[in-house]
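Only one protein chain is missing; all other protein chains are in place.
Chain IDs A and B follow the sequence of writing; residue 1 opens each chain.
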Amino acid sequence: MTTAPDPRRPRPVSGDRTAAHPVLDAADVTRVLTRMAHEILEKNGGADDVVLLGIPTRGSTLAHRIAEQMASVEQRTVPVGSLDVTLYRDDLRLRGVRALGRTELPPGGVDGRIVVLVDDVLFSGRTVRAALDAIGDLGRPAAVQLAVLVDRGHRELPIRADYVGKNIPTSLRETVHVLLAEHDGRDGVLIGPADLSRQESRQESRQDTSS
Amino acid sequence: MRHLLSAGDLSRDEALLVLDTAAEMARVAAAPVKKLPTLRGRTVVNLFFEDSTRTRTSFELAAKRLSADVINFSAKGSAVSKGEGLKDTALTLEAMGADAVVIRHAMSGAPHRLAGWVRGSVVNAGDGTHEHPTQALLDAFTMRSRLGRLEGLQVTLVGDILHSRVARSNVLLLHTLGAEVTLVAPPTLIPVGVEDWPAQVSYDFDRVLPKSDVVMMLRVQRERMGAVYFPSVREYSRRYGLDAARMAMLPPESVVMHPGPMNRGMEIAAEVADSPRSTIVEQVTNGVSVRMAVLYLLLGGAMGGASE
Partner (left out) sequence: MSNWLLRNVTILGAAPTDLHLADGVIAEVGRGLATGGAQVFDAAGLVALPGLVDLHTHLREPGREDAETVASGTLAAALGGFTAVHAMANTDPAADTAGVVEQVWRLGRDAGHCDVFPVGAVTVRRRGEQLAELGAMADSAARVRVFSDDGHCVDDAVLMRRALEYVKAFDGVVAQHAQEPRLTHAAQMNEGVVSARLGLTGWPAVAEESVIARDCLLAGHVGSRLHVCHVSTAGSVEILRWAKAKGIRVTAEVTPHHLLLTDDLVTGYDPVYKVNPPLRTAGDVAALRAALADGTIDAVATDHAPHSLEDKETEWGAAAFGMLGLETALGVVAEAMVSTGLLDWAGVADRMAVRPARIGRLNGHGGPLEPGAPANVVLLDPAATVTVDPGSLASRSRNTPYAGMTLPTRVVATFLRGRPTVLDGKPAESGGPGGGR
């Protein structure tokens, strides 16, 4: 385990809504992903029949990175795809309609394979539930496993990850920001206060794009 | 987006959102389970005052693939055609809790009136000689799929422009998406007031062919004959029909489109309709994806819905 900064270090002044403090830096992220890639290979006895399926946007990027790591260790390609779960979400009616992300099946499909779902943050578990429904309509995997960069707690469904980059207990008044170079210019994980407007309802305060 | 009444109502971003969403929806057709739970519990009513098996089944399939409940209200021979009236039908649909009404009607503007009488979303599936927005969307989707772009594309629409709702919707949407449109028809079938449209007009099909990336042939109704728009089917075909010889004048990558149903031999020759340049069959497939996208964007969020 890497030494991570204590997430309970003093919070920023309450009026300053823009301040977020880092929990993982770029080097940490790289190490964590490498470790997860090894864990996936270890648990499944190699990369045979393993495919990665990332949940857009950042889950998809992470899936590609992990797949590259696994590929360089095992000296073979690891199929990667992306799975947008918007159409399977259970909270569609609560907000205005959302644009869809890309769905691309990994080459060779998912039937009979070990599908490792990849997402950036595991939170209520609803996104993963939607993903399981979506996978069910795509085919019949031999097994489904879950890999997440951050588990921030507060599960609302009986869902747990097989591979966790970092456990970061958080309060509902906080949000977790995952930054990735491909999207944000650098890698990192930050914790910041939730938007003031979001604090007004418990439902709203859970609204981030995480699982 | 609460209703889809006219292709001209869509901004460039909204139109692209529909096309991009349709691309994702298209995947469902290839999946083993052709079903998404997204519109479960929503009710979509197909209110078709004009016969159209093709469009109606396309909307029905689109709604069902999204798990919506579908009710088909075919008005021919029903209380409606006997004078119950559009407003009373609207009140009945309200009472049934329709979340969306897909309406095809013989009179221009009927969807606009309906939209004032129902709380749900209204989708115009063709109103008189006014518009057919989902047709234009699936046409644009098809062009983009086949040719990779829409910006700067040279699109030629040929046929009864005066009475064509497909033409009106296509002119508006293609302009919004950056394509350039030319209309080709005999002068009798070009509307007075066309100067106001974002399109060129030509009476000479042969001149326009070599510059066309897309040629879309519009159906010419034989019934128009009686009203003296052109002297004979033979003359129309000769001057404005797309036969194999004309098809050979097209640039090599160009495609031929037709909204259907076709008058084989009148506006389009059989060999053209069946050639690899023809997108006629994929237009039908794309129609389902595009209509899924439209229904999702209208009904897939909180109703009364602003997009995110």
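Criterion: a residue touches a chain if its C-beta (ideal position, glycine included) is under 8 Å from a C-beta of that chain, and two chains touch if they have at least 3 such contacts.
What you see is a predicted model; the values in this text were computed from it and never measured.
With respect to the full assembly, the chain omitted from this view is in touch with B. The chain omitted from view is touched by exactly one of B:59, B:73 or B:197, namely B:197. Considering the whole complex, the residue from B:131, B:160 or B:267 that touches the absent chain is B:131.
The residue from B:3, B:42 or B:168 that touches the chain not shown here is B:168. Here one chain is not drawn; of B:108, B:154, B:263 or B:285, the residue touching it is B:108. Not every partner is drawn; the one left out touches subunit B at residues 85-87, 105-110, 112-113, 127-131, 165, 168, 191-197.
Just so we're on the same page, only the chains that are shown with their structure count from here on.
Our note on geometry: subunit A versus subunit B, Cα centroid distance of 40 Å, whole angstroms. On the side of subunit B, the complex with subunit A involves touching residues 17, 20-21, 24, 27, 31-33, 35-38, 66, 296-303, 305-308. Remark: subunit A residues 84, 87-88, 92-103, 133, 136-139 touch subunit B in the complex.
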